[in-house]
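Scroll down for the structure; my scribbles are underneath it.
In this view, the complex is presented without one of its protein chains, the others remaining in place.
Showing chain A:
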């Protein structure tokens, strides 16, 4: 099955899913899937491990939440502004971070994201530990009321498809080719005349903006923007989703996000709730020890070897 067919199949699945499953849960999966795809663009295709992507998810959420509560803007405008805010933050962070490589790049992004976390903790408009509660979903274009969960779900799906399309296009664009070359052999790319830091920077900005798009959307779904989304745990979670699903594959982050979110949802409700971090940790250890290329990477290997 080629990618196009698989995409259409997944789309059909996503269109029908809310008839069986709770739409808010599905919307949550889509938000995290978009977040993971944005992260994977950077790690999988540019070879850059950011440990601060929560800053962009959270910024999108706070900006959109604040605007929805205070400005009377329609949701699509609030989402666009949240996305731009995340992209702008990414532009600044990226400028500082791409000068460093490997673990140092990760540390710079983590440090900057911690600054952002403490900013949102202290800033008066975020309500500190309480977060922005009761964010109204508003009416799309001033016409379509989003308070119905079913309607909200299809709106989220539309956003997800657009973001997912852009990521795929970026991977398969002239720019994406250069990114892959840089990931493969940075010195060689330089010696061919490419200013590699500018390419890394652009990839960082696109990834940050799309992470903020996911955060903005998530805030509308849950009618809440809170510190959870800017906490470094969140930066770690998106790494987990991407690695479990399969880094550098198109479908990996989708599957990883679905898997982790589902697990969290089902475990946190029951008596297993206290063990959730232990179980997630165990999943991560198993993944790193026995299938490093993730679920999708493993499946692709299996397919290559057996067909």
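Quick note on the criterion: a contact is a pair of C-beta atoms (placed from the backbone, for glycine too) under 8 Å apart; a residue touches a chain by one contact, two chains touch by 3 or more; residues count from 1.
Quick note on the criterion: contacts and distances are computed from a predicted model.
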item	value
Complex member absent from the view - protein name from UniProt, among "ABC transporter ATP-binding protein", "Translational regulator CsrA", "Imidazole glycerol phosphate synthase subunit HisF" or "Oxidoreductase"	"ABC transporter ATP-binding protein"
Hidden partner chain, touching residue among A:172, A:277 or A:303	A:172
Selected from A:103, A:162 or A:192 as touching the chain missing from the view	A:192
Residues belonging to chain A that touch the chain removed from view	166, 169-170, 172-178, 180-181, 184-185, 187-196, 198-199, 202, 206
